[in-house]
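Notes follow once the structure below has been shown.
The complex appears here minus one protein chain, its other protein chains still in place.
Order of writing sets the chain letters: A and B. Residues in each chain are counted from 1.
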Amino acid sequence: MGLTFKDETFRGDFTFFNSPAAIRRFPFPFPEDSYMYSVNMEPHVPGRPGSVFEKTFDVDEHYVAEMRERARVLAEDPLRCQSLPHMTLAGWDLLELIMQAKAREYPDWFSLHRDGDRWHWINRPLEIEQRFTFLDETTLPCGPMEYITRQTQGDFSLQDQRNDNLWMDAGMVTTQADWSLDFDIGMNFFEWHAPVPLAHEKQIFTRALKFLMNVQHGVPARRFNWTMTIDPLLDTSPENYPKWGPSRATLTPENVGRRMHLRVELQTFFRLPRSNALAFPIRCYLIRFEELATQPKWARRLHRVIRDLPDELAAYKGFLRNKPIMVDYLAQFDDGTPTSPGWWAED
Amino acid sequence: MSGGGARIAVRVAEVTEVNALIRRIRFVRPDGGPMPAFSGGAHTVVEMDDHGTRRRNPYSLMGDPADTTGYSIAVRRDDAGRGGSLFLHRHVVPGMDMVISHPVNLFALDLRAKKHLMIAGGIGITPFLAQIAQLAALGGRFELHYATRNPALCAYGDELAARYGGRVHLYHDDAGQMIDLPALLAGQPLGTHLYVCGPKGMIRWVRSSAESAGWPRAAVHHEEFLAPPPGKVFDVTLAASGKTITVGTHQSLLEAIEAAGVDAPYLCRGGACGQCETDVLGCDGTIRHNDHWLTEAQKASGQKIMPCVSRFEGRSLVLDR
Partner (left out) sequence: MAGPDAFGEGIWAKKKPGAQTGAAGMTKTVFPPSIPSRPTYGVLAPRPGPAHLMIADGDGAGAVLDLVGAGDAGMAAGSHLIYLPGPDGTDRTAELAALGLARFHRAPSFAAALPRLRKVLGDAHMGVQIYLAGSEGLIGQAQREVMEAGLPHDAVQTEHRGTTVRRVQCVHCKGITENVATDPFTCGHCGLALFVRDHYSRRIAAFQGVNIDAEDPGLVPPPVEKFR
């Protein structure tokens, strides 16, 4: 495969950027010129070749650097990865799902050989080779969920399904949009969503939960969420808010194009077979405004979306104070011409 | 997304008469490949072409969930039923190709439980067979109380007793043996979860006994599939697809919708999962709600119907389907 993994940082000197190819395949999340919360779910089926939907778990040019960043975050704060005792089986389910998908879809990089419950896993980009016994924790260096999510981009939470609800009882969360796994672990669907404005009143979570409880094995689903982040900082955790919060006061009309990033989460939902748990991978993609502005349709649309976004949402997403600077910057790309429906830049 | 989601093409590998009423059917993939793993308590929906009538019935998976070489179900012959079990008893032979759904679990173990107390009646043993295999592999603590009419109908009783010894308790009605439920419920350590699967009367007895013994609702689990009850013939208008169809006496509304070529969602086909919930656009008559899903208020409002088990009597019914 003609992809080289970039050596880049998501902290300090922030050397992260997107190659032109990565910009073209960026998952722009707005199919129309305005945005409001909705139950925006669709089947997670393979999408256009080259797009982030092509594979079950997208591996891109940032893979190796993101995994290095995850290891750093975990070294600083091990509470970012937790699994309540009854979730170990779900962790094995997730490990199997990811290993099988990656070995099947990226055979040049990953391989999995199974001889009964004796498994042999090779991850070439990260130079990992592991022989272990499936369902035997003692044969892995750490729990199964932690093991595989240290090798997979995006955050993960695992939901136990019981008593007509989903319970977030395990997770690996180091690239989150300002929420704490350590605080939320053990909560149910309505509780961990409690801080979200407007959506409860619109019955969005009641309907979304019904949908999720019926997600079947073999029929995964997906949706988008998005927010804004200053600098390509993956770890916008509440834990570290005193460290990254001050950056919000440093945005200027001069630096907004370079420093402001649209942060898109491609969220997928998989029913896990052995545990009946629901896996929730949250894959984070960052793109700086300057990069996004190279795609005229996206720049026009983003201007309209941000300009017209209700203040409650901008406040919840943490960019209300910088909204005027962002809208002014984006306005230069919006000549008022209509945009075509759908999120593809070229359509 | 089509109706019941992902399906698996399978071949019947084995048919075994377990006793006078029960027959076990084992499915494998025609190419010998692995089946998806599943969780104890899961069921699959078996599709049948019963001489032109399409039937889809749910059956609990009874094998070891970790065994991906095939799935087994146990089918109790129901001579008075609508025909699904009779079809499986009379017409299914090894080598036959069939289609089943991916596993769905509406009767999962609560893996946090400090102990699992299981109560089975008759064919209700099947989900427990899978759950016990799973718990045995994970080192979980369980205890089974299994009641049947007599030893001849006590499917898998001897095997279970031989393998799990004192954790398995068998009761035979004909010998006057009864589960001493009050004593059983009184002695359980904190953190025990109670599971019951069997005839309706047994489920009601166990649930109400647990409630009066102070057990919390969230620690009591039951599995009850309703067979779609027969009823009078009625007509339904499907507004979205512009069709008017007739639902026969021994046909469910969902089956009639499917027979008309209209794709409708479902998972359990037994009134339990909520997946088939459909909006009622017009109703001049009485909806016979037979499901466990809608609240009493929703049933009373007449704005929703669960076509997998519910029926209608009256002049006209219009659905958003």
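Basically, contacts are C-beta pairs under 8 Å (C-beta built on N, C-alpha and C of every residue); 3 or more make two chains touch, one makes a residue touch a chain.
These numbers were taken from a predicted model, which means no experiment stands behind them.
Every visible chain touched by the undisplayed chain in the complete complex is listed here: A, B.
The residue touching the chain not shown here, chosen from A:P107, A:P246, A:P310 or A:P324, is A:P246. Among A:W192, A:W226 or A:F270, the one in contact with the hidden chain is A:W192. Contact with the omitted chain, checked across B:L185, B:I203, B:A256 or B:V309, is made by B:L185.
Across the interface with the omitted chain, subunit A contributes residues 79, 163, 180, 182-187, 190-195, 200, 238-242, 245-246, 248-249, 321.
Listed here are the subunit B residues that touch the chain not shown: 112-114, 185-192, 194, 212-219.
In this text, only the chains that are shown with their structure count from here on.
In whole angstrom, the spacing between the mean C-alpha positions of subunit A and subunit B is 37.
For subunit B in complex with subunit A, the residues that touch the partner chain are 1, 5-6, 36-39, 41-42, 65-66, 101-105, 108, 110-112, 134, 137-138, 218, 267, 273-275.
Partner subunit B is touched in their complex by these residues of subunit A: 43, 84-87, 89, 93, 135, 160-163, 210, 213-214, 216-219, 273-276.
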